[in-house]
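The complex appears here without one of its protein chains, the remainder shown in place.
The block that comes next holds subunit A.
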Amino acid sequence: MDFTTFLSQINDALVAENGPNLAYLLRPTSPHGKSLVKEFRSNATQEILDNAYKGAIRSPWDDIAIKYVLTCSCVAKRKFQEAYREHSALVVSFLRFFTENRGWTLPALFSVLRDLRDLAFDADFHAKYNGGNSECMEDAARKIASAFGNCITDRQSPPEQSRKWGVYYVVGLVLKCYSRLKRITLSKNILRALEANRDIPALSDYPRSHQVTFRYYLGMIHFLNEEHPKAEQELTLAFYHCHVGAQANQERILAYLLPLRLLRGHLPSDELMKRFPVLSEMFTPFVNAIRLGDIAAFDRALERWESKLVDLNLMLTVEKARELCLRGLFRRVWVASDKSSRIPISMFHCSLRISGMDVDQEEAECLVANMIYKGFMRGYISHEKHMVVLAMTNAFPRLAERSAPFAFL
């Protein structure tokens, strides 16, 4: 495809209001990108192209087409930061057009923003690799956030043709940028803006890919803020609405959902673990330890997986599941005592000792008191008689029955 044909195809897509075609034409990875680079070779400069083609097609599409050639040319030369700059200029021009048009343009918007983020990723990656500094991802986040504004403020298009249908996809991309920068806290502003604009369609009316990506990041943010119930809710919806063929994404969601479910006493079934061997390898030792009340095994697993759990921000949450393991241990004392309602504290102390926990009797008593306080056991301690008096019924409520599973953790 030569440049003249490229221009006329852009024009055709505009006339036909064909968003997917427009997206294809603007993608640096499309085959015509390569032929355009060949056509211009060293002539691919702003000046030469401006002189030859400025005004060849209605504004701002002349600029956009020229920037496209320049982007492809930089990519071919592996000049990543320049490629980012050229493409980001293309995005700025595109947004001028976008704000004056309806939702048919969204496929093209998504595509150019996705490429913006990808090019920022490469620019920063290669700069860092070569010991340099590059802040393209920050810049991309800002530009994508401004596109969010251009979507949400559409007050003219009829509902089914609204740019508002782009809101969640674009927010998902912004959150992806922040997550890459490890500055997910920056997402507060955009989430607040989203909440302030309630005249957008319900999230469940958006395409599933938008819903799942948005809920994954929202769930992550809640997770990192230790807002467990909200995190669980978003991640659950993300998981169950995710395409089952998107294994890596489901795995990613489940990595954060699973520890939250554990705290609630919901253990992953064998069937679930078989589907996700990578997660099974890491979590099964913990799950088994909880089932058996095996504190020593739990601590071994913590030690074995510590650095990975820390890297993934999972350490704090998984550590909290140790309480469930302790509950399991004390329950075994109760079962071994034939479910007696009166069990000497020394027996609990002893169970801790066999588990390899070197604590004195006072500390053992304190651990039992904590279990009772947190609702893992029902009963009271008779301190004078060194005796734990357990409820006649339901002394160890099922973990899944606890009314506020995330409280006290």
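Please note the rule applied: a residue touches a chain if its C-beta (ideal position, glycine included) is under 8 Å from a C-beta of that chain, and two chains touch if they have at least 3 such contacts; residues count from 1.
FYI, contacts and distances are computed from a predicted model.
Visitor: Out of "26S proteasome complex subunit SEM1", "Methyltransferase type 11 domain-containing protein", "Alpha-1,3-glucosyltransferase" or "Protein preY, mitochondrial", which one is the UniProt protein name for the chain not included here?
Guide: The chain we cannot see is, by its UniProt record, "26S proteasome complex subunit SEM1".
Visitor: Of the listed residues A:Ile48, A:Val278 or A:Ala407, which contacts the missing chain in the full complex?
Guide: A:Val278
Visitor: Pick from A:Glu86, A:Asp122 or A:Asp139: which residue touches the chain that isn't shown?
Guide: For the chain that is not drawn, the touching residue is A:Asp122.
Visitor: Which subunit A residues would touch the chain omitted from the figure, given the whole complex?
Guide: For subunit A, the residues touching the absent chain are 28-29, 33-34, 37, 72, 75-76, 78, 83, 114-115, 118-119, 121-122, 125, 176, 179-180, 207-210, 212-213, 216-217, 232-233, 236-237, 239-246, 248-252, 255, 261, 265-269, 271-272, 278-279, 281-282, 291-292, 294, 308, 311-312, 331-333, 335-337, 344, 346-347, 349-351, 353-354, 385-386, 396, 398-400.
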